[in-house]
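Shown below is the structure under consideration.
A single protein chain has been removed from this complex, and every other one stays in its place.
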Amino acid sequence: MEKLAILWDSTALAHFETGQIVMMLVGFLLLYLAIVRKFEPLLLLPIGFGALLTNIPLAGFSEAGGLLYYVYKVGIDTGVFPLLIFMGVGALTDFGALIANPRMLLLGAAAQFGIFATLFGAIALNYIPGFEFTLKDASAIAIIGGADGPTAIFLASKLAPELLGAIAVAAYSYMALVPIIQPPIMKALTTQQEREIEMLQLREVSRREKIIFPLAVLLLTILFLPTATPLVGMFCLGNLMRESGVVDRLSNTAQNELINIVTIFLGLAVGSKLSADKFLTLETLGILGLGAVAFAIGTAAGVLMAKLMARFSSNPINPLIGAAGVSAVPMAARVVNKVGLQANPHNFLLMHAMGPNVAGVLGSAVAAGILLALVG
Amino acid sequence: MEKLAILWDSTALAHFETGQIVMMLVGFLLLYLAIVRKFEPLLLLPIGFGALLTNIPLAGFSEAGGLLYYVYKVGIDTGVFPLLIFMGVGALTDFGALIANPRMLLLGAAAQFGIFATLFGAIALNYIPGFEFTLKDASAIAIIGGADGPTAIFLASKLAPELLGAIAVAAYSYMALVPIIQPPIMKALTTQQEREIEMLQLREVSRREKIIFPLAVLLLTILFLPTATPLVGMFCLGNLMRESGVVDRLSNTAQNELINIVTIFLGLAVGSKLSADKFLTLETLGILGLGAVAFAIGTAAGVLMAKLMARFSSNPINPLIGAAGVSAVPMAARVVNKVGLQANPHNFLLMHAMGPNVAGVLGSAVAAGILLALVG
Amino acid sequence: MEKLAILWDSTALAHFETGQIVMMLVGFLLLYLAIVRKFEPLLLLPIGFGALLTNIPLAGFSEAGGLLYYVYKVGIDTGVFPLLIFMGVGALTDFGALIANPRMLLLGAAAQFGIFATLFGAIALNYIPGFEFTLKDASAIAIIGGADGPTAIFLASKLAPELLGAIAVAAYSYMALVPIIQPPIMKALTTQQEREIEMLQLREVSRREKIIFPLAVLLLTILFLPTATPLVGMFCLGNLMRESGVVDRLSNTAQNELINIVTIFLGLAVGSKLSADKFLTLETLGILGLGAVAFAIGTAAGVLMAKLMARFSSNPINPLIGAAGVSAVPMAARVVNKVGLQANPHNFLLMHAMGPNVAGVLGSAVAAGILLALVG
Amino acid sequence: MQQDIGQLLIEAATLLVAGMTFVFLFLTLLIGAIHVIAWINQRLGAEPTIEHAVAAPAANPTEPSQGVISAISAAVHQYRKQHR
Amino acid sequence: MQQDIGQLLIEAATLLVAGMTFVFLFLTLLIGAIHVIAWINQRLGAEPTIEHAVAAPAANPTEPSQGVISAISAAVHQYRKQHR
Partner (left out) sequence: MQQDIGQLLIEAATLLVAGMTFVFLFLTLLIGAIHVIAWINQRLGAEPTIEHAVAAPAANPTEPSQGVISAISAAVHQYRKQHR
């Protein structure tokens, strides 16, 4: 009987705190979003599961000696996991559409306005009592507008580790919400006529150009923004492995098994940061709000930039493709395609939107480098 | 010549101790069992090889700076390797048969009697001079009766690391011996008539039930047995990845490359614990004996429970399936099927035995959690 | 404006040192060799990329906290990466040709003369002012003659870590240059008649022999050269997994995903050692020169040994196959085949050259063990 | 020492009883849980076939947006109210 | 504190301007780089088709040997001359 009493005392029932219960509900919510709603399930499923595990009383998953503690220490504290994901994403990315039409980079640049405007907004939020975001906090939050998960996690782990959980959750949630957030903004800023514009077919890009491209990107980053070289460097390594054609077995492993393994652990480690004391705060509400703003502003800036470019371009440019500049590859490009098809059933914008889409990845990595250099 | 003398002195010949030679023979024996007899080769081959390497004089595989030293520190001391294996096993497990016939869980519960009775037996063995098992030792030994490798390694690494080598070897050896240990017990406890019983076909289980099931298991474990959540949690994560259908690439990696990589290292690390001073002891003999007893008792308890259930059940129950409750997936279920076929050539019990079989995995993880809570 | 000034100061432009620029050019040269010339691209591409990354001013890839710093610490300092590569190579190696014609081992032995003669040469180089090679340095350099990348990296990491970058680059470069270095030597030492010799077909080797072989190699190494057991042991583990036929899933993972993952990191870590202060030295020139000499001597020794054996053999032996004894699997065997075909269009030596070729792998691992025992 | 073993034996016996009790309780609870799951599953009606789910991956994550964010927001508010 | 926020806001505004300027400068440079790459690519003429490259992997790494080693050697010499 005494043993049963000890067993009872070792159950969680006697030790649950409200915050842990609420966070478990958040974990279940993330699992629901991942499984039923299919919101970025590759990340949100492990994140949600990690949130469940880390909030179990007495289990100690995230305390010294616990599984999630080790995973976080080894993979996120060091920055290794997001960099490996970035290498894998590089190996998965085809820059052909961007090389064929390099001006699309300007759309990727414009969409970063979402990041920097949000940085300003986060600081302005300090006027509301209860918010006390530092510049570092604000930068880490603003990067959500980059719509790029590993970049956000990497920057947050450097600038504001205590906000990492909320930032990662917001980043992946909004990336999943791109099909809902973007279309109204895209439609509000364009006319039916503009949305109907068909674009010229892209030229073919040679293998040689695709090989030199990542090296050129790396070289420019080295020269002008060394703080961005971890992210950009690993991305370019992955892309070079892909395009060089001489290390296909390494490239395939980076695109598949390696990125899968790291994704499982990255998700669990991010989930381990979803504890009540770090997540159930006013800051989280601010982060959720600012993240939505960042996405909206980035989308708008991309579309407006595309309209501006269309005016000066001899070739027709459909301003919808500007929305793809926020990255969120390939979701944003698909959304562009869908909205374009609604306006004109013969208008296939997918390939044209891939250019600004991958440009947005580079753009937000560059923005992250700038923030590291100036704020970090 | 002097150099050749130094070389000679640096050979192992001048430094071998008897114990190392004996342990190498044990290593070769394990390799023989794995390769020729096909005893659980996935684990016994690396374990046997690890035993060879760790006993080489002067090579220092298991001393600070040696390969096996690192592997053990990183993977077993932290508990990470068995947990990752458990995640992979979860991703490999189909709970359909159990969900279709949930009462089979009682068979998985009954078979754990092998564990707790052996715990008692291990303490009783202390009456024989030379044995001095503590409660922790006894618990780590008893878990062999759970017939589940990673559970045994995980618990032994927490409760009795110095016995880990012998316990792991015994666990995997007996799991391989299931086709020899179980049938006589099964036949002794059942009549020919009972063994001939055919069971009703199982209902189909929906995908939704399969998705909710691992979450329900996790929830109950969180509420009532937090100490079991590392094992059960990782198992349920793997199973959820499998059944959710939205992260197939993660599930496939967990089932294949990741579990393979971890298996190689886990085996080597376990083998590194097969040193003469830790293995060639009276305790090892006790462990081998107790392990066999644990398997036998677990099998008997499962069969007797099935007979009891058959009496109160409206649907026919073949008591043979109780033997599958010890887990040893899928070997035990196959043995049930085979013995059933011997009695009645039209009696295919495989699917019916899968229910108690996977229930046994949960049962022994729960038993491990109880031992951790009460003894750890 | 001030921010832009800080940004400017945080660019690399203001901080580049000559040495870093030169080393980046070396990095680009390695990438060129890997991608355009297809020189051992699996290693030289990541090595070259690692050289680029490690020489970026302000980025700190190889300083405490940097990505390459962690990778080097975890994988090379510990010796784990080369050993895992060796396990994978073992799983990829078929010893059939060697078992069918075991005398080929003598060719693998003779070719190691390249290693030991170069060790002598490296010390002799000390007479030239500016060179001050210790015995350890000389041994690490000489192993380049073993024509085996992981062996060279493993030995260099133990005996002369500060030379590791140059040694690894030289080893892989010369392995890629085998088709240029070897043929002239082979032709100079053989007559047209000798090159035309056709050899008898090899007997078939049973699976049982292939299983026992790696265990026999390991046993001899344990008995007579424990210092070689890390390399030989992991190699034999891989080969045993391959040949045993009972752990195919482990063997496949070791041959594919695991070796690929480790190769990426090993290359990057080696590249991280290509810093100006360690690479742009007189020693590097010495290493490059000695490496070429080592390859040439090894090739010659192999061919001469084959001529000697031909004299005493009842079966015909084509002396060209001696050149394959330097290992560089499978490149050297292919070169033998090609030169043989030039002399006699019906002379397919590939299978006959595979024997000395894999013997050369064992030979250089043994040589590395000897150097570790006598010099380490 | 014989006495010590006796005491250990008693402890082991209690473990045996407590352990088996708990295992049975726990797995019986799980049986109940499975029945509840099956009942819920029936109430929810036919699930979308897997074909459908595969054919339209990440297709229509419609309207939940408001729901999601406001659910998290509500949770935070709730919690903060209690812990002020 | 309100003052502090004011100062932070000014910093944030500068970051906004400096950041966007830099992003545009950087990606504009990259546009230039892509044009240069395309120009180089055209000058180099048709590349060996991929089929060829696959068909002859590691086939003829001819003559570069001298070039390679001597290039590294030259680099070392050059560097050592400057840093004596």
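Order of writing sets the labels: A, B, C, D and E. Residues in every chain begin at 1.
The rule is short, and it goes like this: a residue touches a chain if its C-beta (ideal position, glycine included) is under 8 Å from a C-beta of that chain, and two chains touch if they have at least 3 such contacts.
Every value quoted in this text rests on a predicted model; they were computed, and no experiment measured them.
Of the candidate positions C:Pro57, C:Pro161 or C:Gly245, contact with the hidden chain is made by C:Gly245. Only one of C:Leu220, C:Leu282 or C:Leu341 touches the absent chain when the whole complex is considered: C:Leu220. Residues of chain C in touch with the missing chain: 98-99, 102-103, 105-106, 108-109, 112-113, 115-117, 119-120, 122-124, 126-127, 135, 138, 206-209, 212-213, 216-217, 220, 224-225, 245-246, 359, 362-363, 366-367, 370-371, 374-375.
Throughout what follows, only the chains that are shown with their structure count from here on.
Counting only chains that touch, the fewest steps needed to get from chain B to chain D is 1. Although chain A and chain B carry the same sequence, what matters here is overlap: shared residue numbers make up under half of all numbers found at their interface.
Think of chain B turning onto chain C: fitted on CA atoms, that turn is 120 degrees, to the nearest 5.
Most remote from chain C, judged by the distance between CA-atom centroids, is D. With respect to chain B, maximal separation of chain centres occurs for E (centres as means of Cα atoms).
Chain A and chain C have CA centres that are 41 Å apart. Put simply, the C-alpha centre of chain A and that of chain E have 25 angstrom between them. Residues of chain A found to touch two or more other chains are 3, 7, 38, 224-225, 246, 257, 370, 374.
Along chain D, residues 15, 18, 22, 57 each make contact with two or more other chains.
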